[in-house]
Structure formats: C-alpha cells, structure tokens
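Read through the structure below, which is laid out as structure tokens, and then see the notes.
Complex shown without one protein chain; remaining protein chains in place.
Labels for the chains are A, B and C, by order of writing; each one numbers its residues from 1.
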Amino acid sequence: MIKASFIGIGKIGQTIAYSAMTRGIFDEVVLYDIIPEFPEKFEHGLRRALASLRIDTEVIGTNSIDDVTGSDIVVISAGRPRRPGMSRRDLFADNAKIIINKELPKRNPGAVYVMVTNPVDMMASVFAKYSKEYVISTGDQVESMRLRAYISKILHVPVSQVDGFVGGEHGEDAVVLWSTVAVNGKQVEDLPKEQIEKYVKSIPGDIIRVMGGTTWGPGTIIADIIKAIVLNENRVMSIAVPRQYEDEIIHISIPTVVGSKIGPTLEDHLSEDDRWHLIAAMKDYYSVYKDMLKSIKTEGEIVS
Amino acid sequence: MIKASFIGIGKIGQTIAYSAMTRGIFDEVVLYDIIPEFPEKFEHGLRRALASLRIDTEVIGTNSIDDVTGSDIVVISAGRPRRPGMSRRDLFADNAKIIINKELPKRNPGAVYVMVTNPVDMMASVFAKYSKEYVISTGDQVESMRLRAYISKILHVPVSQVDGFVGGEHGEDAVVLWSTVAVNGKQVEDLPKEQIEKYVKSIPGDIIRVMGGTTWGPGTIIADIIKAIVLNENRVMSIAVPRQYEDEIIHISIPTVVGSKIGPTLEDHLSEDDRWHLIAAMKDYYSVYKDMLKSIKTEGEIVS
Amino acid sequence: MIKASFIGIGKIGQTIAYSAMTRGIFDEVVLYDIIPEFPEKFEHGLRRALASLRIDTEVIGTNSIDDVTGSDIVVISAGRPRRPGMSRRDLFADNAKIIINKELPKRNPGAVYVMVTNPVDMMASVFAKYSKEYVISTGDQVESMRLRAYISKILHVPVSQVDGFVGGEHGEDAVVLWSTVAVNGKQVEDLPKEQIEKYVKSIPGDIIRVMGGTTWGPGTIIADIIKAIVLNENRVMSIAVPRQYEDEIIHISIPTVVGSKIGPTLEDHLSEDDRWHLIAAMKDYYSVYKDMLKSIKTEGEIVS
Partner (left out) sequence: MIKASFIGIGKIGQTIAYSAMTRGIFDEVVLYDIIPEFPEKFEHGLRRALASLRIDTEVIGTNSIDDVTGSDIVVISAGRPRRPGMSRRDLFADNAKIIINKELPKRNPGAVYVMVTNPVDMMASVFAKYSKEYVISTGDQVESMRLRAYISKILHVPVSQVDGFVGGEHGEDAVVLWSTVAVNGKQVEDLPKEQIEKYVKSIPGDIIRVMGGTTWGPGTIIADIIKAIVLNENRVMSIAVPRQYEDEIIHISIPTVVGSKIGPTLEDHLSEDDRWHLIAAMKDYYSVYKDMLKSIKTEGEIVS
C-alpha cells in the first residue's frame, strides 16, 4: 500500500501527479492545494484519465491538510513562480515561508519528501533544517535529460543510447559532468562542449519565452524519480540528497542511486575535474544559502 | 514504421501528443502548428520527457506543412476555442475554414484522420465531405470515461470494473446508453440515473470554471483511441465513424470496434431504447449540420 | 482487489500464470495443483521473477483446495495431455472427471471461469453443465494469433497491422473467418488461403514434433484474454461463450467483446459464408458432444 501526497497542484504539480499516476504505481493519492475547489476538480479530470487507462488508484483532491496524513512519499511543489522584477532572494523568502510547514512532518513522519518548489535545492535544505525529515531535491536530473536529449538531436543517435549527468545546483550554475557522458557506452571525442552547455542552460528560458512555460519535461522526469523510489528501482539519477556542510545541511546534485533506499552518491567515480566543479558548487551554495537564510526571520507560515 | 502527425498543438493537442508518445507507440512524430517557434519548442520539451523514459521516437516540431507527409495517422486539433459571445455556428464556420484543408489529404492520402477540433463530430463530417478521406470523430469516448469515473466514485468500486458507454453527438446532447452500463460485468439496479446524466453533461463546465480548462482526461482518452488504432487493439470505444445519412456523411458516436480496421459498430446490440436515442440524435444532427453548412460559403482557407 | 486462481500448473498453466502475473494485474494469486510440493516450488520461482519486476502481488502455491476460495477469476488447466494410442473420447472422459469439480463452484460462486484444459470447448460445456457457473473457453484466440503471425511473416508486414479471426471449435475443425482478415485495415486480395489454413492447423503439430511442445504462444494469448477480463479492456477476441443449442450449453468460438462483461458476439457482422461455417461447426459440435457425454457415467471425481 503506497500512499503519495502532492502538495501544490499548479502546472508542474499537475504534470508530475499525472505522469506518475498514469504509471499505476500508487495505491492511494492525495492532491492538496489551498485554492478552493481546485484539487477536487483536478481529481475529476484525473479520474477520467484513470478510467481510460483502467488504473484503480484511489484519488482525492482536497483543501484539508488532514487528508495528507500517513503518506509514504510527499511531493512538494507549492509556491510561487518568479515574477518579473522579483529577485531570487525574494523568491527564496516567499517560498521558504510556504515550505517550512509544520503540518506536513507532523502528519507524515518518516515519509520520503521530494522537493520541487524553486529554488529547489535551497527549499530542500530549508525544509530539512526545520522539519528534521529526509528530503531530496529533484535537482539536476532535469538538466541531465536536457543534456541527453540535445546530444541525441545533434549527433542523430537514439536518446536511449546517450548517457550523461549534470550536477551542482539546479539552474544556471549547473555543470555538465563530462566524465559521465557517453554514447552507446563509449566516450565521444569532439563533442561541441560549449554549445551543449549553453543549450542546457538556455533552453528553459527559450521554451518559457515562446510557450509561456512547459512542464512536459520536468513533470515526466520528476515522475521518474518518484517511480524509482516507489518501485525501488536502484537507478542512478542526478538528484540532491541532504549532506552536512559545515554547520548546515545542503543539497547539491550528484549522480546517486535511487531506490527505496537513496544513496550512495557516485562522486568518487567522477573525474577529478568534475569533482572539483562539485566541490566549488557546494562552497558557492553554502555561502549564498547562509545569506538567504537571513531573509527568513520567523520559522514561517504554514501551508494550510 | 508508424508515422503520426499532430496538427495544432494547443493545450489539448499537446496533451494528446504527450500521452500517446510516452506510450512508445510511434516510430516518427511530426508536431505541426502555424505559430512560429512554438512546435519547435514543444519538440524540445517532449525530447526531455522521452529521454527520461528511454523512448527513441523521432520527433520534429515544425511550421512547414511539407513535413506532414506520408503519415499513417493524422490527429487534427487545430482551431479556435469558443469565446464568450460566440455562437456555436460561429465556431463551426471559423474552424471549418481551418479544417477544410487541401494540404493534408494531398500529402497523406489513405491515412486515418482523427478529428479533435470542436464541434468535433461536425468537423469530422466537414472534413470527410471535402477531403474524401477516412476520418473518425473522437466523439463520446470522453463522455464514456466521465460516466465510468463517476459511477466508480459514487458506488465506491474500482473504475476498471465499471462498464458503460455514452453515444450520440459529443456535448450536451450526448446520451448515456444505459443498456451498456454494468459493474463487475453485471447490470446495476437503482442507479441514480438523472444525477449521473447531469454529471456527465455538467462536469466539463465545472472544471473549466475552476481550473480554466483541463485536458488531462480528454488528452489521455484520445491518446487511447490512437493507441487502439496504431496497435490494432480491436477495442470497443464510443467514437463516431463516417455514416451516410440521406445526402450527407455524418458522425454520431456509437460503441465501435477500434483497431487498424475501424468497425463494426455495435448499435444492433443495444436496447431498443438506446437505439431510439441514437436514431433521434442522427436526425437532429443532420438537420443542424445542413443548416451549419450554409455558413461555409467557399471551400475555405488552408491551414498552412 | 482481484484474486485469481490457477488450477493445474503443468507447462501451460505455468506459462499462463507467469505471463499474466508479470503484467501486474492481480492483487492476489493462488497456484493450485495436486502434486505435492510442486505449487510451493513454483511459487518460489515466480517470487524471484516478481522481485526483479518490482511487482507486489501476493502469491501462494498450495495443495489445499481451501485456499482457492473467493476468487474473481479461476483459470482451469488441470488435466492430462493426450497420450499415444489415446482417443479423443478417452481424453474427454478422463479430463471431464477432473473438471467436474464441485469444490471450485462451491468456493468461488460468481467467479469468471476460464477453461484451458483440452478438449477445451467441450470441457467448458461440461463444466457449465455441471457447475451452473459462467465459463468461457479460450477457444480459437490461439488460432487467430497463429493466423496473424503467419500472414505477417509471408507478406512481410508488421504483425500489429494484421487483423483476422479464426472461429468454430478449437483444433483441427477451426475455420478462418476470411471476412475479418485485413492488413492495415484493408482487405487483401490474392492471399494464399489454402496455404494459410493449412499452416493454422498444422503448426502446433510441427512445433510439438520438434520442440516436444511449446507453451509460449498459447500461454501469452490466454494471459491476454485474462487481462482483457480483469482490466475490462472491451477487446474483441475469438473465444467461446456459453450458448444454448437445443438441450445443451455449447462453446463455439466467435469474435466476442471481452471485458468484465463478456459479449456481445459479433457473428452478425461476419460474411454469410463465415456465418455458415460457424453454424455448421455448432451442429457438428453438438452431435459429437452428445455422444461424448455418454462417456461420463457419474458426475465424476473431484480435483482435490
């Protein structure tokens, strides 16, 4: 009996829930949001999809946090998107207040928490700091799939034959871990590395500019992370697990074995160059994070 | 080698394409729309999803109708949604102009055309009239799944055990074919029929009011119709196939065997009451359709 | 909660159970056989397969018929194979004694019974006669897939694009229903009909001669019938449902809609020629069956 709860069902939350539920991996699902009627109507939309797919998962949409109790896995995508003129720090402060939510840990002790809300790695760290629960950030698995899709496209090879991970902090500072990149199991010479790195960083902005955002990629990729946990697939994915760094818990993406047990990370198997980048990313992360933490004066409000 | 083309990739077109492609049933997919850059960016979004799922379908997003050539299946969801103050006739005329598209039949003779654009049944009939190609309307399979989902919810039974179809014209005049309704293979006494019929008709409006539209249900259900065709599943679904009625080809949903061959329809196996409703639906359809056809003065413009 | 029981786990019973269980469609499975330790060891073999596939179905192997209680679906493949020098009548008598089993209907009233034991159609009729329960014969769905596989091979077309059904009694008297045969949705001219019919009838003997029997085909095909029932897929398959013919219930395969509700059959949609063959098959069946029934003097023994 696997019970999953989705906290926040905006566009990305909906796509993750849809993609994960249509694989038939849950017994029970709770869709939670604070907007009145919204989760209930989403429930009705999903029920029709499940009817067509003959999937018997029990699903409820709710505005009551009490329904989010006893979950095995809690996926958090509640929060605000970045608006024009809003600094990253503003986003941090706003969403941290939403995320530092005493209701969730109290009702779901021992669950695996999966953070999606941006800035995703820091939200995971903040949640870990205040809840003491185990939380991962979906981190750079999204970038890793962008990397593979693009190499597949420019080299005209099937995407299933492309390997490679991106690590570090999710977003513009993510780094391609070149020692993991391979096609058909072999390292490739003469890849246009700069062009690839540029693509990995710039494509989300390009998609947002033209389509006003798209959640097909991240929604599917995050659903695959959830599936790896729920079905204990023991798959390597570039996600961020909690790690002690000086006096804080931080979240930096590294290729990591994902199953019902999460870990180990595979940083020791990377090239020295790649490891150096990851160490630098941790240092940067820590320094910015410490600074950001100051913007949370209180322990914040509560989602419900 | 199955080549599928999606014409029009607004919200519903995107959801259908996503849901169908993530099943891995195509070898090649063309995503076509007239909005500049849009199909190309959607392609990039999908490629990341396919990377995560290890699905090797070749996919291109394009503004060039020339890429939509030699398809086995063409899914048409191009067109405008109904705006406030717009009559059904206005929608008919606007979308018929888009749909009566000489470019598609010319480049894809003998393909199976799947109509999604609203008013969906009449758009299928118009397309059949002017293109002479074989076209189905996705019709009431969507309502059929709404019916099953709701019975599952109110009776607390797994949705996979609920049977039942809705027929007639897609939309407010659709009729529940009560002789097909069963739970766990058995007819159910004392179903609250009026309440169920009201739900089937009113839920889309309720979802639109709260969520501003949702494509999870229809997108998945239409993807399942496409899958039944592409994989020749020989499944019974309530779709509309072309049928001669007096001097026109019309499209009215009836439970129909769907595979690489579409048909037969199962109307002879329905109760007399259900059949009477379908006959009435055809008569109404014909009369409205003849009237609507007057709104198309010329044979219309061309998508590209 | 779907509970399935498999009665008799010889080679074919094992393959059906394996193929069905590895789709993840059951909640609980009972593997029953009278051979001591055998079901228990088969359980262990299957558990390792399910571990690898991350499928959580509860499974027990047992020699106690009491465990086969409250099933939703009961698959019967208990019985003896035909030995050299054994007439068909001998097989009928031997297996009827095994099949006419008061323990199963008593413990699983209202279940769907799926007959696999040969002679399969007559065993279904005998079971129906004595148990009064609803039972289908897996009949000619096996021949139908042989037909499609062979047309695919000789015409070099993907098998998913080949349609066609075989009807009548399972075995040497089965008839190709030529009006159902199509490739890519279209009737094919100039098919080598005699060669195809010969193949459909002779290939099982050829496989047995070389490989000593093979259950990969029938096991998968029967698992697909079970899946269509359990997931209510509403798929057309050539199976045999109980049908009153004069004073007996008989089982003759006809393309039939298979879901949690089984039926209607599609005989009215066949060509006159095909229907004529089916009518002749029923007549022959009835006459042989009446004769065979004499070989059962008592109501027989009980499996356990």
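The criterion applied here is as follows: a residue touches a chain if its C-beta (ideal position, glycine included) is under 8 Å from a C-beta of that chain, and two chains touch if they have at least 3 such contacts.
This one's a predicted model, so the numbers in the text were calculated from it and none came from an experiment.
Student: Considering the complete complex, which visible chains touch the unshown chain?
Tutor: A, B, C
Student: Looking at the full complex, which residue from A:33, A:163 or A:274 touches the chain that isn't shown here?
Tutor: Touches the omitted chain: A:163.
Student: Hey, which of A:35, A:93, A:182 or A:293 is the one touching the hidden chain?
Tutor: Of the listed residues, the one touching the omitted chain is A:182.
Student: Can you say which of B:54, B:107, B:243 or B:275 touches the chain missing from this structure?
Tutor: If we include the chain that is not displayed, B:54 is the one touching it.
Student: May I ask which residue of A:149, A:236, A:252 or A:281 touches the chain that does not appear here?
Tutor: A:236
Student: Need a quick check: the contact residues on chain B for the chain that isn't drawn.
Tutor: Against the missing chain, chain B presents residues 24, 54, 231-233.
Student: Please give every residue of chain A in contact with the chain that is not shown.
Tutor: Touch with the absent chain occurs at residues 112, 160-163, 182, 184-186, 230-237, 257, 259-262, 264, 266, 268-269.
Student: Of the residues in chain C, which ones touch the absent chain?
Tutor: Contacting residues on chain C, toward the hidden partner: 14, 18-19, 22, 37-38, 40-42, 44-56, 141-142, 145-146, 148-150, 152-153, 158-160, 162, 203, 206-207, 210-211, 214, 216-221, 224.
Heads up, the rule we're going with is that only the chains that are shown with their structure count from here on.
Student: What are the two chains with the top count of C-beta contact pairs?
Tutor: Ranked by contacting C-beta pairs, first place goes to A-B.
Student: Chain A to chain B: how many Å between their CA centres?
Tutor: Chain A and chain B have C-alpha centres separated by 34 Å.
Student: Provide the C-alpha centroid distance between chain B and chain C, rounded to the nearest whole angstrom.
Tutor: Computed value for the inter-centroid distance: 35 Å.
Student: Would you please write down the residue numbers of chain A that are in contact with two or more other chains?
Tutor: As it turns out, chain A has residues touching two or more other chains at 54.
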